[in-house]
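One structure, as structure tokens, below. Some questions next.
Note that this complex is displayed minus one protein chain, with the remaining chains in position.
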Amino acid sequence: MTLDADWAERWVRRTAEAVEAAKDELTELDRQIGDGDHGENLHRGFQAVVARLDAAAVEVSGLDTSDRPVGDVLKIVATTLMSTVGGASGPLYGTAFLRASKVSGRPQLDPSSVVALLEAALEGVASRGKAQVGEKTMVDAWQPAVDAAERAAQDGGDEIAVLRAAAEAADKAAHDTIPLVATKGRASYLGERSAGHEDPGARSTALLLGAAMAAALAGPDGGADGAAA
Amino acid sequence: MTLDADWAERWVRRTAEAVEAAKDELTELDRQIGDGDHGENLHRGFQAVVARLDAAAVEVSGLDTSDRPVGDVLKIVATTLMSTVGGASGPLYGTAFLRASKVSGRPQLDPSSVVALLEAALEGVASRGKAQVGEKTMVDAWQPAVDAAERAAQDGGDEIAVLRAAAEAADKAAHDTIPLVATKGRASYLGERSAGHEDPGARSTALLLGAAMAAALAGPDGGADGAAA
Amino acid sequence: MKKLLNNPADAVADSLAGFALAHADLVDVHRDPVYVSRKDGAVNGKVGLVSGGGSGHEPLHAGFVGDGMLDAAVPGAVFTSPTPDQILPALQAADGGAGVLAIVKNYTGDVLNFETAVELAEAEDLQVESVLVNDDVAVEDSLYTAGRRGVAGTLAVEKIAGAAAARGADLAAVADVARKVVANVRSMGVALAACTVPHSGRPSFDLADDEIEIGIGIHGEPGRHRVPMASADEITQALLDPVADDLTLVPGDRVLLFVNGMGGSPLSELYVVYGRARRLLEGRGVTVSRSLVGSYVTSLEMQGASITVLRLDDELEALWDAPVHTAALRW
Partner (left out) sequence: MKKLLNNPADAVADSLAGFALAHADLVDVHRDPVYVSRKDGAVNGKVGLVSGGGSGHEPLHAGFVGDGMLDAAVPGAVFTSPTPDQILPALQAADGGAGVLAIVKNYTGDVLNFETAVELAEAEDLQVESVLVNDDVAVEDSLYTAGRRGVAGTLAVEKIAGAAAARGADLAAVADVARKVVANVRSMGVALAACTVPHSGRPSFDLADDEIEIGIGIHGEPGRHRVPMASADEITQALLDPVADDLTLVPGDRVLLFVNGMGGSPLSELYVVYGRARRLLEGRGVTVSRSLVGSYVTSLEMQGASITVLRLDDELEALWDAPVHTAALRW
């Protein structure tokens, strides 16, 4: 199992599917403490990403793409999200993918490169959003995911182990945003009333990282979890 | 039992009470096939009438009013309704009382004078509203009331018998407007959809004529039906 | 019922009090009896214009008092025609010596109360002409109805007659141009949700979540047909076609297209209706040379819209374009 540009494509296509499936759930979370558009925003963005990747796939079909840098795919994702999502999450996810693309110039990612990718993404979100852990934003999912990925890599885990650690940590961490009082983003306007609801951006981060792991597990031809990429 | 100016006062004061009690019912009827203000319109108007009569009562208190023309009271009612009710019913009831006042110049009304009063009122409504029987308006209550009053007088009935005939006919006739399709007034805009609802103006006419009879029955000191005027 | 109101009985008075303060440069608001007149009174030698009717249609009519439009407006209780004792002083206040045009929407109540007031005014040697506005094609104009209602087309009558008066036309000429507008303007409306009259506290009719009323008036009356909810394009066509047909528009005609909100529908939706109505008119070979989009002739907080089309010629177009300076319409 190698994490190459094809994996990156599978990752974002799976994210698009996951977002589509969870669109109403994300929107409902955002309706509780925001403005009820997060599902629609990400759906619009990842549909556009898929369309861009489809178009790019036609261009490169027949060419040997085995040494295509992973970052090339991530950069397409970044610019597409930036120009189609809007809202707060568009620039935030856009910056995450842009920074990730910059540290993913090689055609294959080893465990430490995966950690570097995630660290760069987190750094992008946190610096763009000027947010820290505990403010009830997507940073509250990204930070534990990065921490867990770093530990998994230090423990000698392979790429999949690293991604699994990140995904599982993000999923739990998204849930853990429920009691928090928001101090960044639109939910902060609610003050204390923001407590008791999961942060939509933290939930979508968990979906994104879950898709990264699933794409790795599935392999180029569908593979382990049975779903075609 | 004589029908004098005091009776006329009792009549309109009782009408004010009846309208107050039936305000919501009249408004609801008007909501079905009109614009939902008939109860409020008449309530505003008859409250103003009562206030005017109260003020006038202070002026004349102590004076001998036994030869006061019945029409004097009716004229106050007419001008007050015209300047406070608005809508269609204001000018219509206003004209009815104005015409009625003109034929009620004497201080006492005998049965044929009562019939003349009612005929004049009907003539006022019908000419002002250019409405005929069957158009689902207050004319559909006034006309049968006048017809019944005429018959009662021809049959030798006294004032009370005449008013009773008018009141009972109006009450039944108001009910009989239910199946009609309106061709005058606001309800006519509904076309066929106006059928199946009682006309609010016909109902308020029945209230008005019911109050005329009750005021006659009650006499100057409360009397027969036990309610003070 | 949730409204930004105090005692429902004071709804009109409280609103007019705020209106008076906000537009003290344009109007005087009189109480007891209630009417609104332009600041500094009638214009000497100019034909005066007066309109009025029940309240609940704001900015109509008080919002149209000012240079180039009305000289006085007479607001009744909510959805209830004003009384002659209100209308009479408004007619007098509007008279600058050249007579007064009363613009009356065709409702039994408005007609009867204005009739009485005009009689009283004439008895005091005021010269008054009346024009009846009846632009609503939802109501059949036949022996079997009270005739078509006056709805949003009233704005066009007031604007254009107001411009004619401002230009110095005499009473007969102002009345003529007003009647010319009436002859060339048609409207039809839809409600997505009813409105609630303050003192009643109940919606004026009950609509299911998937129903709309086509052919409504501006008093919360139910419409002519209750139909299933449809797309903006379909609804627009259901309103525009009867309007255009009744006007017998032919290719080459030039019109004003006015999409009016009923009070509770957002401007963004009115533009959707406008866009579709315009394409439908263009599909008939009709040129839309003037446009107005906004909530000007409303029915409290009713959700919905109406479409008004006025056939233009050079005269009407120039009068429409003439300057106007009122609280709600200004150019």
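As written, the chain order gives the labels A, B and C, with residue 1 at the start of each chain.
As a convention for this text, a contact is a pair of C-beta atoms (placed from the backbone, for glycine too) under 8 Å apart; a residue touches a chain by one contact, two chains touch by 3 or more.
Source: prediction; values computed, not measured.
K.L.:
Determine which of the presented chains are touched by the chain that is not presented, and list them.
P.N.:
Even though it is not drawn, that chain still touches A, C.
K.L.:
From the listed residues A:V12, A:V70 or A:V85, report the one that touches the chain absent from this view.
P.N.:
A:V85
K.L.:
On chain C, where is the contact patch with the chain that was removed from view?
P.N.:
Residues in contact with the chain left out: 2-6, 11-12, 14-19, 21-23, 55-56, 58-59, 63, 192-193, 209-210, 212, 229, 231-233, 235, 263-276, 278, 288, 291, 293, 295, 298, 300-301, 303-305, 330-331.
K.L.:
Counting contacts across the full complex, list the positions on chain A that touch the omitted chain.
P.N.:
Counting only chain A, the missing chain is touched by 27, 31, 34-37, 40-41, 44, 82-92, 128-129, 183-186, 188-191, 193.
Following the convention adopted for this analysis, only the chains that are shown with their structure count from here on.
K.L.:
Name the graph shape formed by the protein chains and their touching pairs; answer line, ring, star, complete or other.
P.N.:
Topology of the interface graph: other, matching no listed pattern.
K.L.:
Chain A to chain C: how many Å between their CA centres?
P.N.:
55
K.L.:
With chain centres taken as the means of their Cα atoms, state the distance from chain B to chain C in Å.
P.N.:
33
K.L.:
When the centre of a chain is set as the mean of its C-alpha atoms, what distance in Å lies between chain A and chain B?
P.N.:
77
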